[in-house]
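Provided herewith is a single structure, encoded as structure tokens, for subsequent inquiry.
Subset of chains shown; positions unchanged.
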């Protein structure tokens, strides 16, 4: 696979070296935006994008994503966080400050279907996903050569009923340090402990328009029900199967002509698009979770 | 309401006076198409459209919709049916022969929401739905003036827990002779007897992408689940609620910004489009039912 | 036509009586958001939505739409404008402050096709378009009854080659005081003076996916070219025909089967949807124009 050169990554990193993103959530009340924007102005920042959402104008929760340019960001990042902390305290904010140039570490889990994995690898390799894909973990050996051709380590960790706990320990070790785990059609259930460690940092692609066709064999279910659209859903993984916060969904028109095999084939295109979009938005810190829902800032 | 003139209907009727449609279903085996097309050729017919579908190439069921021109159709219709009957018997066909110029009688049921009804009336009045809308039946008086302005009789039959059987008798009387019943957001459940009398001739619009959000208050359900697309489903009504054969579905993208009211507003556009398409296809004899699914020929 | 009661309008007006919208554009530089939000905080406003866009992070132009709640808005509106003026001057802002509860006056122009007009009237009558449709102006008498059934005055002003200037004077008189003019398939060209008077306040629906099929008979052009999607475009009208800033576009899939008549029929659905969306966004002050393009805030 022809690889994106290190020089191209560098160009991006250089371009965004002074770009920061703040994600904020707090109880809504007057003065929040004024306080934040005044603070940023004092620091010499130039706001380049800003989005906000209040769950309920009366007594709701306020969410904000703000992107700004600030010279010497790298050196000043910690100082700024410290300076911001009284404001955060005053408004009871949960917040994070992220440098746009820092690549998030991503571990991808995959079983035997390669379409979602390949979509992510392509987009990554073409510079569309700004991340550091640190490892691909699979319960099958099949995709080693492909993955390694992108210069990414491949860990084959077979999972059986008997070795599940040990396998997971090996997986956790292999994913060490990951900021995000992507289940790119990884057909195994993760343990509650795993889910807790990576709460709202595991994205799964479900091959149906949730909440229709929860559980196994959604294309077979869709075929039997005779739906006229099939879909896919990218969501954060929570303990309840297929019930976590939805990040993105899309559908594809089908007709009576399609058999289950063709539904699967058409569905693969939707799955990989939907997953790639969701991962991209997460990497750009566009997704905030509240309750069991997401805010996705454009 | 400015009405489509009788002259415009006449023009259509005149144009299609020799246009027939045959709908056929039978066990698949070689020779079916040859027998049908040979028969039509002998009768002097010219096939203008033909579509077929076999559920399974090995041992399935064969479905066909064939549209043809035949001079003096009106007079020869019964003779042709008689002549076709040995072929039908030989291949164990279920079939129907329909004159395209015969307007189907349609009764529309509606409650308080007017968007689906108005869509149907407008498409009908602009010549897009070739039908005879013979009556609108409602459990509320609200839409009388609107409906009557289209020259269509309006029957207000209030339905309460107590009068349900009597109300249904009145409804059946009002719908007398209908070829198709459309539930254009009619929020009441029909009795099994009613459903049986009009089997696969009652179309309902459900305000969700079925089978997601079966039952009451689908937009509230969709809001709580945080889906990124909302949808609507037109289906034939069967005894099991929201589970009949799906004719058409469509969706509309939404974001976290939409509250339940906005979902309903956006959903209304999808509902009326989906219902109008399904009704149009039914009127043009494009929909065949097998098992719990539909074939919709283009 | 069953009419939205005055009580329902009142409820909306009451609900939004303290809701204001500010639209701002100025050269980009640090401190704009801080200045605006600080000002609003001092006035006691609570920001409920805020969107911004900078054409170019380096040296571009800054655009903002900000929606806020402020008690006693009606009385304080002028005082606030005055208080804001030093800030506006300092940042070289163009801006406007709009009360959300004030209905914009809309004049609709129409020729013989009724689908776009009816879509607007329905959405208006169902409370989806918050406006005061003050008049419908047509060069044909056909839609008088329909329009008047909504309680809206109808002016039939025939336009011929000979009477064009006089007709336009009559049109201008009839549209007197309109905040927005909507050309709902009005197939006549307006004079440069008219366009100037209503710059960026005339919305037209063009029945193609512009800039494909500029000019007359776009469906015929689309048919001849054999496109697989047909579309519609809502845009502000400028002197150059079909070349004004695009507000909204959408498309509909078609196949080789469609003849020109069917393309027109399918196209009508896209046209009315696209126009209604564009008008709705304009009424909610979501559309800003820069150069020959629009910003549409969500």
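Per-chain numbering from 1; labels A, B and C assigned in written order.
In the analysis below, a residue touches a chain if its C-beta (ideal position, glycine included) is under 8 Å from a C-beta of that chain, and two chains touch if they have at least 3 such contacts.
Being a predicted model, the structure only gives us computed values, none of them experimental.
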Given 3 visible subunits, total identical subunits the whole complex contains: 4
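What we mean here is this: only the chains that are shown with their structure count from here on.
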Count of contact steps on the shortest path from chain A to chain C: 1
Chain whose Cα mean lies nearest the overall Cα mean: C
Mean-CA-position distance for chain B and chain A (Å): 43
For chain A, residues contacting two or more additional chains: none
Sites on chain C touched by chain A in the complex: 28-34, 36-38, 40-41, 44-52, 54, 57, 69, 298
Residues on chain A engaged by chain B in the complex (per definition of touch): 53, 209-213, 224-229, 231, 245-251, 255-257, 292-296
Sites on chain B touched by chain C in the complex: 1-2, 114-115, 118, 122, 126, 128, 142-143, 145-146, 149, 255, 257, 265, 268-269, 273, 298
